[in-house]
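Here the complex is missing a single protein chain, while all its other protein chains stay put.
Up next, chain A:
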């Protein structure tokens, strides 16, 4: 008897046990179960929820690994000085030293995120008596990528509990949630512990401990500097490759772009949402550039720094690219209709840049923009569908009349 059969027998034997959903979750993660569905409709497709989730995780892995290198690089560079004009494969960046530092800082984040989140999923599955839902697989990978590197682990754990229970389980679990759980977790951290989620220290490892000592280093993100009308020393290529401080996995626009293409190619992520949010961001950026060019806003204004940023630079800095590719396209919380996706994405881009510029206290506008549009997604869909119905009714009338 093979392992597969053994596992099946084990399952049969423990059919009435309360912890069986927990076992099945791990079992089906790696194996195809022996039993098949009976009765009803059969859809033959290789991509069930678990495979879909795994594809997204695959698209995230490059960002995670880059984040580990970048965490180390930012830390060392803040102390020893930055290297000018690095290319993407620059040996100064891809050192083992950088990687080990980042690895040991980021691994605990991943473990806490998955441990706590899946723990809650298992508990809820056992209480409700249904199979464990896969919904947390992607969320658990997204969460470590969108928090600052030095965030205390207990805060992350509290936020994950909040995000999974209030953001998802109370609505009925995976597929029923209104808000993106990963962003709910980040928003909770942001409002609950603002000193750990914003400011000029948390984004580079070690900056918090060193603050106030002679060894102090800056842990400021580009958005933070721009919001205070400070000059930014990073080159365009640095921004594009991602050699800038920021949340763990969102700095490298290049890798996010590749991940996005991968998601589009595998038809997991919606290209409509990605494209329209980029368009939305560019439009808002152009409006702000226009305002600056016509002289309505001068250097004395507190909005000048971010408003005068060349419109397409907005795509490279901050978490916009990451949000547009991995968060806005979440199939559960996004609009479902094609026309709705265009509207939904456009407003995400538009509002992201607006919040970013007008409210320097919330430099990460993309988080709030996506959460806001998550709330409006069902409304958008409703009107798109109603519009379709009306048009067809009219056509029908014209035909019969």
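Simple rule for what comes next: contacts are C-beta pairs under 8 Å (C-beta built on N, C-alpha and C of every residue); 3 or more make two chains touch, one makes a residue touch a chain; residues count from 1.
Criterion: contacts and distances are computed from a predicted model.
**Q** Which of the following names does UniProt give to the chain that is not shown: "Carbohydrate ABC transporter permease", "Na(+)-translocating NADH-quinone reductase subunit D", "Two component transcriptional regulator, LuxR family protein" or "Acyl carrier protein"?
**A** "Na(+)-translocating NADH-quinone reductase subunit D"
**Q** One chain is left out of this view; which of A:188, A:262 or A:326 touches it in the full complex?
**A** A:188
**Q** Which residue, A:152, A:175 or A:378, contacts the hidden chain when the whole complex is considered?
**A** Here the residue in touch with the unshown chain is A:152.
**Q** Touching the absent chain in the whole complex: find that residue among A:49, A:111, A:170 or A:389.
**A** Reading the full complex, the residue touching the unseen chain is A:170.
**Q** Since one chain isn't shown, list which residues of chain A touch it in the complete complex.
**A** 152, 154-155, 158, 166, 170, 188, 191-196
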